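Excluded from the complex is one protein chain; the other protein chains are retained at their positions.
Order of writing sets the labels: A and B. Residues in every chain begin at 1.
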Amino acid sequence: MQTIEKSTAGGRSEPPADRPPAGQRGDRIFAGLTTGVSVAILALLVVMMLFLFGKAWPALHKAGLAFFTERQWFPDAPKPRFGVEALVWGTVVSSVLALLIAVPVAVASALYVTEYARPVVGRWVGYLVDVLAAVPSVVYGLWGLYFLVPRMVGFQRWLGQHLGFIPIFHNPENLYGRSILAASVVLALMVLPIVAAVSREVFRQVPREMREAALALGATRWETVRMSVLPQSRSGIIGAVILGLGRALGETIAVALVLAVTFDVNIRILRPGGNTVAANIATKFGEAGVVGRSALIASGLVLFLITLLATAGARSVVRRTGRAATGLA
Amino acid sequence: MKRSFPLMCASALAVALVAGGCGTDNNTSTPSSQATTPGAATVPSAGASDKATLSGAGSTFVATIASEWIKQYKSAAPGVTVNYTAVGSGAGIQQLTSKTVDFGGSDAPLNADQAAATGGAGNVVQVPWIAGGVAVEYNLSSVKNLKLSPATVAGIFAGKITKWDDAAIKADNAGTSLPSTGIQVAFRSDSSGTTQVFTDYLRAAAPDVWTYGPSSKDWPSGTPGTGSKGSDGVTAAVKQAEGSIGYSEVSYPKQAGLGTALIKNKGGQFVAPTAAGVSAALTGATVNPDLTLKLNYLPDDPAAYPISTTTYLMYYKSSGDVNKDAAIKHFAAWVLTDGQKLAEGLDYAPMPQSILSKAMSTVGT
Partner (left out) sequence: MSVDQAVLLQGRRLDRPRAIGTSAAGLAVALVLFAVTPLQGRADFVVVGYLFAVGAYLLAAARTEGRRSVVDRLVGVLMVTAVAVCLMGLGAVLVYTAARGVKAMSGDFFTHSMAGVGPRDTNGGAYHSILGTLEQVLLATLISVPTGLLVAVYLTEYGRGWIAAAVRALIDMMVGIPSIVAGLFVFAFWVLALHQGFSGLAAAIALSIIMLPIIVRSAEEMIKLVPANLREASYALGIPRWRTVLRVVLPTASAGITTGVMLAIARVTGETAPLLLTAFGFDSIHRDPFHGPQSSLPLFVFSQAGSAFTTAVNRAWAGALTLIVVVLLLTVAARLVTRRNRLVA
């Protein structure tokens, strides 16, 4: 089977204008079909978004600005009190912590695959790390709850007792278990393959000449990486990190299973308890009344907004990488 | 693509086979632990529908016996498939109001607002269908038969008592050595009838320690501990960490192998959450004309378990589907007669006969 030459790949070629009328009619129908479907999807999603905003409005109106400062969640009580402060805090803290754990490991493994390992070994390591991405989040939650949490109690106790003077490890009640730290470790496992895969692509984009130039100057492998690969890849890595952040922000089920629920705002990651926007929606939607549903939808929109900003940021940063790379070459 | 085509066909075939139906709903291979005893009033199966599907949702309190009822009911009405999802009393009421389920289970009756949301108080049939005890479950490997007085329980759950060797707990358990581990409290994170009953009890029995109010299905904020979803979530949380304490319907800790505390009642006796204790407590309850019960958390009976409650079945009088209406009526009647016999084996208490006959006439058989 002969391979297709990529002579002029991509690009849109237009058919000649003087084609038979039957062809023109068929083209018109097909064009209409594709355009129609696309516009329909566009319209449908816009309608859904507007609809969601409409559904979220009663709760936002009722709570006012307190929606962003209130920590408790009692939307259907006679005197409703509800707000996303604790939820957003938990979401952000667990995601940032997950990134702090996962990004160094992911970038290091990506560097290993592209720079240090033999090609065969590198390819297989890449495959295996990608398998981490295929594991469903409910399995991560189940594994986190029954395998990781019991085994992390000892480590958390050590941290609390020996490093307890640092505010984030401060845990005077000495109770350990389903804490934000445990949930963040599980999230880190889920974020790791995304960051690693994108980092691998970013490192592969670095032109070979740059590496060879460094090696010719007598640099060690690390110095080569440090001088030629990393500076070019900086914005790409940032893009990868933000993609990972998007994943962590939206994760629902693993957090719902691993994290015990409390509604407070503190930095003490060893204390059992916490909550995220997504886990709150998953657990509360069934019992929510009219105001409750509206409040949950509003919190979902807040989460969606945060995720949108993160991914939009990633895209603009990655686009800048593309321009920078070609500029340098 | 040619080589993978037979593979794809094979997998499609496998999928079709599975979908085609080599599965079964028949899970009665394990012999049931309770055989129906002859003699007492039985609902004739001739009244059952030929084919109907009933879906219900609600209280986790009743979930254990509800599963048993559903299992046994299959023999009384083979054509009817009943399903009950335990999502909490609050969610059950919500689902019923939105008409996404056919019947709901709740540990507390509908209040005025909720009744109005269902279209008026007459629209929904509400009957108490079983009673049970809310157990205070704990995880302490060294202590069997923990005794707790109401003030101590309130103190633990309010966060005033934080260690197991606190003086108050020691006073309740003279002669037992208690470890100095910290107490991890587990409460319900979801809207729960069990929470409502438990907090109502604490407010009634230890009002100077438990100052949170008013009566609500949501656990109050400002207390220590972590929330979990459902009675089984709380039980799992208690089981997971040594030194934990929580509250849930008694079958859950029993199943999980956790200890349940003996609670001091008004008479000064430390009583376990058994069927006898619950029945004794029920005798002190006031029955309202609409068949809701006002529970007395300070019962005089010395054998009474104070944290007892009934739980209610709710369904629409007419749902628009005649077949469904008949099916649910038959199911309700079966639960109120044959179903009560299964109670004691699962640590629930059957409803007193006086209430049962009134309930049967409400259901309309």
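Assume contacts are C-beta pairs under 8 Å (C-beta built on N, C-alpha and C of every residue); 3 or more make two chains touch, one makes a residue touch a chain.
Note that this is a predicted model, so its numbers are computed, not measured.
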| item | value |
| --- | --- |
| Touched by the hidden chain, restricted to displayed chains | A, B |
| Chain not shown: contacting residue from A:Ala196, A:Ala214, A:Ala240 or A:Val291 | A:Ala196 |
| Candidate in contact with the missing chain, chosen from A:Leu65, A:Val120, A:Ala134 or A:Ala216 | A:Ala134 |
| Where the unshown chain meets subunit A, residue by residue | 1, 3-13, 15-16, 19-20, 22-24, 26-27, 29-31, 33-35, 37-39, 41-42, 45-46, 48, 51-52, 55, 104-106, 108-109, 111-113, 116, 125, 127-132, 134-143, 145-147, 154-155, 189, 192, 196, 218, 220-223, 225, 246, 249-253, 257, 278, 281-282, 285, 293, 296-297, 300-301, 303-304, 307-308, 310-311, 315 |
| For subunit B, the residues touching the chain missing from this view | 1, 4, 15, 18-19, 21-30, 33, 53, 55, 63-64, 67-68, 70-71, 74, 81, 83-85, 98-100, 228-230, 232-233, 235-236, 238-239, 251-253, 255-256 |
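Quick note on the criterion: only the chains that are shown with their structure count from here on.
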| item | value |
| --- | --- |
| Rounded Å distance between subunit A and subunit B, as computed from the means of their C-alpha atoms | 39 |
| Contacting residues of subunit A [partner subunit B, same complex] | 71-72, 74, 76-77, 149-150, 173-178, 256, 260-263, 272-273, 283-284, 286-289 |
| Subunit A partner contacts - residues on subunit B that touch it in the complex | 57, 87-88, 90-95, 97, 117, 162, 182, 184, 186, 189-191, 216, 218, 221, 224-229, 237, 240-241, 243 |
